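As you look at this complex, bear in mind that one protein chain is not there, while each of the others sits in place.
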Amino acid sequence: MSIEIEGKSYETDEEGYLANLSDWSHELAEAMARMDGCDLTDNHWEVVNFLREYYEEYQIAPAVRVLTKAIGKRLGKDKGNSKYLYELFPYGPAKQACKYAGLPKPTGCV
Amino acid sequence: MSEPDSQAGGTVKKFLYINRRAPHGSNYAQEGLEVALIGAAFDQDVAMAFLDDGVFQLKSNQDTAEIGTKNFSATYRALGDYDVKKVYVERESLESRGIGEDELMPLVYEDEDDDWEEKPLISVVDEAELREIIDQADVILNF
Partner (left out) sequence: MSAILHTVNKSPFEKNSLATCLRLSLPGSHILLIEDGVYAAIRGGSMSDDLKRAMSDRTVSVLGPDLRARGITEDGLVDGVGVVGYDGFVHLAAESSKVQSWM
């Protein structure tokens, strides 16, 4: 599978996760979100950027419970809860946000 | 698998992951770590024991840039985020390999209920303590 934007093609796995981390760009994240019918707001970007930093540091995409707790620590308890995160990413915060962040599917996700 | 699976009511079993392999010569270490994290994400009670060449997995300052593999040693630092709070390292294995306790990665977990205070994750245990730890696990997985 692959995603096409502006005439360029990017390889993905069968669920739409980027095959190569280094292919990622803001434009690509926005294109992937649009395909899911989702417009990325600042609140979305906060989570996406957080995930990219988390991966950079730990070489792993966190499971949803871990993400929720870590967001709570970083951005406050009003954002570190599943209600807030599921509203932003209805397909599952870790799964969906990791996809837009260009990361593999989270470890501990099935 | 030492117990029947017929426990209703969500009894949490104690899982012990025994890691005995060096990190970069084979995939065992990386896969063991991933399986332990997945288990922890599903709220298992997860403990990890590092012995024999497994103690090398926790050596600080691993840098795989030149050998062109993923530096998954960074991922051990996520164990605390996954609520793994028991990481045992066998003293005898460290000693015979010339590795000091202070040469292990300083793994910590942040205690949510204590203003995110960082607390150490690793306990160096001797053979006798490790025997008890193994004895008390409900399920043991080997990597």
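Chains: A and B, in written order; residue numbering restarts at 1 for each.
The rule we apply is simple: a contact is a pair of C-beta atoms (placed from the backbone, for glycine too) under 8 Å apart; a residue touches a chain by one contact, two chains touch by 3 or more.
Here the structure is a predicted model, which is why all the values come from computation and not from measurement.
Under the touch definition stated at the start, the shown chains contacted by the missing one in the entire complex are B. Residue-level contact of subunit B with the missing chain is found at 21-25, 52-53, 56, 59-67, 69, 73, 96-99, 103.
Basically, only the chains that are shown with their structure count from here on.
In this assembly, the C-alpha centroid of subunit A lies 27 Å from the C-alpha centroid of subunit B. Note for the complex: subunit B touches subunit A at residues 34, 37-38, 40-42, 70-72, 74-75, 77-78, 81-82, 110, 112, 116. Partner subunit B is touched in their complex by these residues of subunit A: 57-60, 62-63, 65-66, 69-70, 73, 107-109.
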